[in-house]
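Below is one structure; the comments refer to it alone.
Removed: one protein chain of the complex. Kept in place: all other protein chains.
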Amino acid sequence: MSSVKEVGVILGGPQGSGLETSMNVLARALASRGYWLIADREYYSNITGRHSYIHMLVSSDKQPRSLRYPVEVIAAMDAETIFTHFLDISERGVLLYDTYVSSKTLSEVASMEEHVKSRIEKNIQRLGLEPDVKSILKHLSEDKHISAIGIDYSKVLKNLSEKYNINARFLSRYLSGLIVSAVALILGIEDESVKEAFQQYFKEKTIIAEQNFAIYEMLRKQLEEYIGLVKLDPPAPRHSKIMVASGNDVVAMGKIVAGVRYQSYYPITPAADESFLLEKHSDILSKYKQPIGSLIVLQTEDEISAITSAIGASLTGVRSSTSTSGPGFDLMIEGISWAGMNETPVVITYYQRGGPSTGQPTRGAQSDLFNAVFAGHGEFSRIVLSSGDHIEAFYDTIMSFNLAEKFQVPVIHLLDKFLANSLATMDIPSLKDVLVERGYISKGGTGYKRFSLNSLISPRAPLGSEETVMWYTGDEHDEYGHICEDPEIRVKMYSKRIEKDKIILESIPLDYKFTLYGGSDFEYLLLGWGSVKGVALDAVDKLREKGLKVSYLNIKLLWPFPTLEFRDIVKSIPEDRLIAVEHSYGVNIASLIRQTTGININKKISKYTGRPITLSELLISLDKIISKETNRVVFTYGE
Amino acid sequence: MSSVKEVGVILGGPQGSGLETSMNVLARALASRGYWLIADREYYSNITGRHSYIHMLVSSDKQPRSLRYPVEVIAAMDAETIFTHFLDISERGVLLYDTYVSSKTLSEVASMEEHVKSRIEKNIQRLGLEPDVKSILKHLSEDKHISAIGIDYSKVLKNLSEKYNINARFLSRYLSGLIVSAVALILGIEDESVKEAFQQYFKEKTIIAEQNFAIYEMLRKQLEEYIGLVKLDPPAPRHSKIMVASGNDVVAMGKIVAGVRYQSYYPITPAADESFLLEKHSDILSKYKQPIGSLIVLQTEDEISAITSAIGASLTGVRSSTSTSGPGFDLMIEGISWAGMNETPVVITYYQRGGPSTGQPTRGAQSDLFNAVFAGHGEFSRIVLSSGDHIEAFYDTIMSFNLAEKFQVPVIHLLDKFLANSLATMDIPSLKDVLVERGYISKGGTGYKRFSLNSLISPRAPLGSEETVMWYTGDEHDEYGHICEDPEIRVKMYSKRIEKDKIILESIPLDYKFTLYGGSDFEYLLLGWGSVKGVALDAVDKLREKGLKVSYLNIKLLWPFPTLEFRDIVKSIPEDRLIAVEHSYGVNIASLIRQTTGININKKISKYTGRPITLSELLISLDKIISKETNRVVFTYGE
Amino acid sequence: MVSKWNYKSDLWIDWCPGCGNFGIHSALIKALEDLGLNPSKTVIVSGIGCSGKIAHFVNVNGVHTLHGRAIPFAMGIKIANPELEVIVHGGDGDLLGIGAGHFVALGRRNIDITVILHNNNVYGLTKGQASPTLPLGVKTKALYWPNIHERVNPVLLALASGYTFVARGYAMDTNHLRELIKKAIMHKGAAFIDVLQPCVTFNDIYTMEFYKKRIYKLEDDPNFDPIVRKDEETLPKYLKAVEKSLEWGDRIPIGIFYINENVSTFEERLSERSTGYKEIPPAKSIIEEGKPIIDQETFESMFKEFIVNVKKHQINK
Partner (left out) sequence: MVSKWNYKSDLWIDWCPGCGNFGIHSALIKALEDLGLNPSKTVIVSGIGCSGKIAHFVNVNGVHTLHGRAIPFAMGIKIANPELEVIVHGGDGDLLGIGAGHFVALGRRNIDITVILHNNNVYGLTKGQASPTLPLGVKTKALYWPNIHERVNPVLLALASGYTFVARGYAMDTNHLRELIKKAIMHKGAAFIDVLQPCVTFNDIYTMEFYKKRIYKLEDDPNFDPIVRKDEETLPKYLKAVEKSLEWGDRIPIGIFYINENVSTFEERLSERSTGYKEIPPAKSIIEEGKPIIDQETFESMFKEFIVNVKKHQINK
């Protein structure tokens, strides 16, 4: 088999059996070979037992930005994975499976939801197969020329247990290593990289790393004939050090770089992992040579306490933030309204997930745009920023703190589960140009007026400033912060808090408002924000290869909306050449644009199954839309 | 003095001194004479001491709909009222005051906010007066020909105390009666009506009514020469019984007529009075002959409990509601999202007040439109209705319950403080055509599917139905209500909950979407929603008298927005003849219209001092806008 | 006893194998069987967490609500239809963290509801963070640092809030727990059971072994009688319950701490202001399609305080 530029991989198995570990180790091994990759993690709202999988794309020449079906390699921990994904393997691809499951039937898979089961049953019937693994395996190898490679998992593990004298109870913990090893062998990654990946991931637990590598060695023998069966091209040159991290991770790193000193959170998917990483660094911060102070990460009793205590911390001059998803954000709204009223900088990292209500807690969505932009009673200035990928998310996190302090407003950094839980390789961010911008910091002093009307942004002195007293109140107030119901003061203060929007729009550089990808010669403009960026860029590249002049506008500044610049950029084409894409029902960015610019976008691409839009879905839908077959396409692919 | 069609009255004094009583008694006395009136109540967020006033307009021929300055009569309980309102008395008008305050100076008024004081001081200076009552009184009578009628309040009260042997400590309670009496005499209302008004208001406390009437009798002698000094025309004929009630009252009545059986609330201005009236009727409901069941009105521990317990009650098939304002609504958002997810009817009566945060708790605003329409994570159908006046509010309350049940959605009835706390005369609502519409109620049974996908509206069986079990969950679910993450079910369920919007729009009759006032021949169209209706209609009348073809579009259905019908109605004039008016900074209805219809409204009239737009303000601004002097007018009149 | 109803729903239960929730589930099912509660008149109201999923695993009505809000949802259901048997299930994060305010308020109301706390000392469903019942300084598996919050004592908090039935059970002693659940359901007023529930995935401290060694039963002490029978017993029995609730460490009591049925229930209190409440509670009102609920006459007499008669001779001379 000749080598390829790009390989798609799915690792599947029950939740709680270590797939996240597999993903992390495999990613490190691949990265250390110089490959680029992206990996999405799909899982149920469940701790143990339901079907979960990692969907990866590995590339030899550039950072992959989206996922695609079918994939070349699937590694199945269990029968459920085979039933769920057998249609996702490309012709001549590879299926790694446990020989133990070959006798399983679909009806035996208890952990599968009834609806999923009956849907899969229909697919199996359509193909004229039996609802059992055997029949599927036969179909795959005979009809699709797929190499179905069986491994006796329990035998491998038994060998391991004998070698290291491991209690049988703990053996299942090594399944993740088995999967990594098998896939690494198929992809032909060098031993050394696999070994180091285990070592790096398991850190001090060197014995665990060793044991996992022992599995690899066992499998290497067993799978000898398949090594490098799916071989990647030699990687294009890249930096000698690269980063492998999830969206949650990069945001946490961004916060530390930005100087966050108080982070409150109430656990919620998919936000909690960010705080966990920050928590780990509570002490490290104090350990570094510079006196950079301590970072307090606090699990609060609820989201109301999270936002209000973060605001409290901010009043003392500290960079503070909190992190949540939809249900938690709802509870923070009254607090955000207080921050707006009191011109208090605070950063809210808002990871969207499937709604409404508890919704699909572990699935992705972009359906909270309006909640972020409009929730809260009364009118006040806020900034809503979105990030299109991991690197953007890192810098945007830092930017969020700068903007919050410069303009003394709450900043909502709007992300989502797709980004939060997906892993990607990236160049190590450079901190060279990462500068702190604190805005108008004052030392206070006698007669200090926190809400001075001399300028739209008043001098901000921290609580505790020498010789200074100040007042804050959620009530309308005078320049000192005392309650005041005078209509004239009301108008001045109320206007001040809204008219900041103007200077925000003036000060933020264009590339922090949106970025055009693909070229300014576009005849069609695809537009969106956040996690559709990757797939949109890939689609743009493909279409441009075919000679279609499509570009993508990645909108970052969602509020205040950059109306003038937006109008300017789209003016070269008619409205009916604008196409919006979003992981939501409404494709709400189109409504926001109509509201703020008057421009009508009635071509919409949407997906709201909780799974990410794939490249082929986007290409198909663009084709349908450009060919005027339809104005709206809704996709549903992916389990 | 000849009689007049219309009289403006201000009653002013410290909060806690009985002005609300004065308003109620005076209104009843006037109503029983056959007069129409409207009365706005302005007060600080304070229990005792700060300046408060009633601003009334009384008419002999039709229901007044808006307020105006100047007024013909001001009755001042204290010096602060004189300082605050002396510029509001019309030439040849009347000022009733306490002779005791004639020696007061502005600086002695401790309860006045500094900003207000310095603003008034400037006005006084500008007129070349001294900052004391004496100087002002002189100015009023000499320069403005105002009858400044002094009464020695304490003498009147002392006489009363002697007559009835009342403890001096309680005498201040009779100040409200004194004010009513003095104004009634000036307006020349018959003794009998005043007497009955006291009796009706004080109910079983007949002695209090008697004592108050005794004050009237004392004053009648004292003010003999002034009786009927400002005389209203004989009233046009009207029904023999009329209603005098506030917005809070009519909503409570509407709820009872609608069959509410569970109302939860957490006290908040300006919503709490509604629940208080309902609470009074907890027992009366059971007392009536028909077995109409019991009404539970429950003060909860917070707004989260208010909304979630109301939803819980609704699940048992009960018509349930809660009532709040901005800060409380923010806390309800997660609960509303659950109701959306679970297709649960529930009515949220949302009285706007000045925001953000605690804002101006006792002042009016319409700045929560987007919060009502867009707050909540995830997308789901909801209905947002607004009411333009008391009568609308009554019927809309009933409509809200019908819509909630018919479409199985949360209904937000968006009102505001202006309506909530203002008193108006009105015809007694007729219940003839008030019918219950419950939508698709089911008896359940074995195999019952609460979320059947057979139709957009599934059969709804109450919890407790015989031989029926059902499940509800905030997670995405299948037809039984069990958690389900299958992508196909997801798409069906998610879409179902949003696509209801279509049938909502199809089913709601046009006059529940909006109403055009002034005629369809308009050359300019003023548009708005809620509490601007009254002043808008008055302005339309005035302008039409002058030959300008202006009409007013009163928008009731704010969400889902009636896009098609709206486009249809405005299509006859160019966009730049559309003018929006709102008590907010942003005049946000214009943005909502642009978002949902693509129509641009860039002419805006706005007021956000917390005080209502007056007729003259609206006329002036329309003039400026129609003459193309400006596109945006912001007003600030009123203390 | 063979029950008329099958109380187990036919869904696959997705708790981790060995989870203490299975014990609570069995005890509940058995208690329902023993009491023979009619599934259509029984409602399980649960919060969000591993614990909250129980509503789906039982074949009676289930309302799986919001994180922390099971109690107010349950309150609305019970008040609107007092005929329903309402049982709340929630996690320790759910009932005592985000939901602590409602937990306290229910005690004050003494609504006839049973609250069952799945107390596993962690936030299970969000992957093992410390819950409010985890003691200070303890570091369970998923924590990076030892816990910095002191624990809240559920039994003590329930006593302080006014619950009139307060007990503690152990998830792995299903027969004992089944009896507690039955008593709690039959109790007149707000009943609370703190169930010690091992979380095999995230809690490596409060394990079955941990509990096995320490747990003892209050009912084994013949001198301890938690039931208030006469008013004068209230104070001493309450104080005794408080004292017992503070026992934690080498010996951990399970069983009933306190029962007091002399406190009026919320239903009784509501009947005082709404005299028809017992006969026609909200859910029994007849609200018929296409008809008005009250007629014009009733309306006008109800709201007579707002109605003014206009005088014939309308004008003053």
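Which chain is which? They are A, B and C, in the order written, and residues in each are numbered from 1.
Following the convention adopted for this analysis, a residue touches a chain if its C-beta (ideal position, glycine included) is under 8 Å from a C-beta of that chain, and two chains touch if they have at least 3 such contacts.
Being a predicted model, the structure only gives us computed values, none of them experimental.
Only one of B:237, B:267, B:445 or B:519 touches the chain withheld from this view, namely B:267. In the complete assembly, the contact with the undisplayed chain comes from A:256, out of A:23, A:89, A:160 or A:256. Contact with the undisplayed chain is limited, among C:53, C:109, C:237 or C:311, to C:109.
Only one residue in the set A:313, A:525 or A:618 touches the chain that does not appear here, and it is A:313.
Contact with the undisplayed chain is limited, among B:358, B:554 or B:588, to B:358. Of the options C:161, C:174, C:285 or C:298, the residue whose C-beta touches the omitted chain is C:161.
Although one chain is not shown, part of chain A still touches it, namely residues 28, 31-34, 188-190, 192-193, 197, 200, 203, 228, 231, 234-235, 238-245, 249, 253, 256-259, 261-262, 264, 281-296, 298, 300-302, 304-305, 308-320, 334-335, 338, 428-432, 434-438, 441, 444, 462-475, 481-483. Touch with the hidden chain on the side of chain B covers residues 16, 44-50, 110-111, 266-269, 272, 276, 279-280, 282, 299, 301-303, 327, 357-358.
Residues of chain C in touch with the missing chain: 96-101, 104-105, 107-110, 132, 136, 145-146, 148-153, 156-157, 159-162, 235, 238-239, 242-243, 246, 263-264, 266, 269-270, 272-273.
The rule is simple: only the chains that are shown with their structure count from here on.
Note on chain placement: the centre of chain B and the centre of chain C lie 40 Å apart, centres being C-alpha means. Averaged Cα coordinates give chain A a centre that lies 46 Å from the centre of chain B. Here the spacing of chain A and chain C, counted between their Cα centres, is 38 Å. Each of residues 48, 66 in chain C touches at least two other chains.
Shown for chain B are the residues in touch with two or more other chains, namely 334, 338, 473-475, 483.
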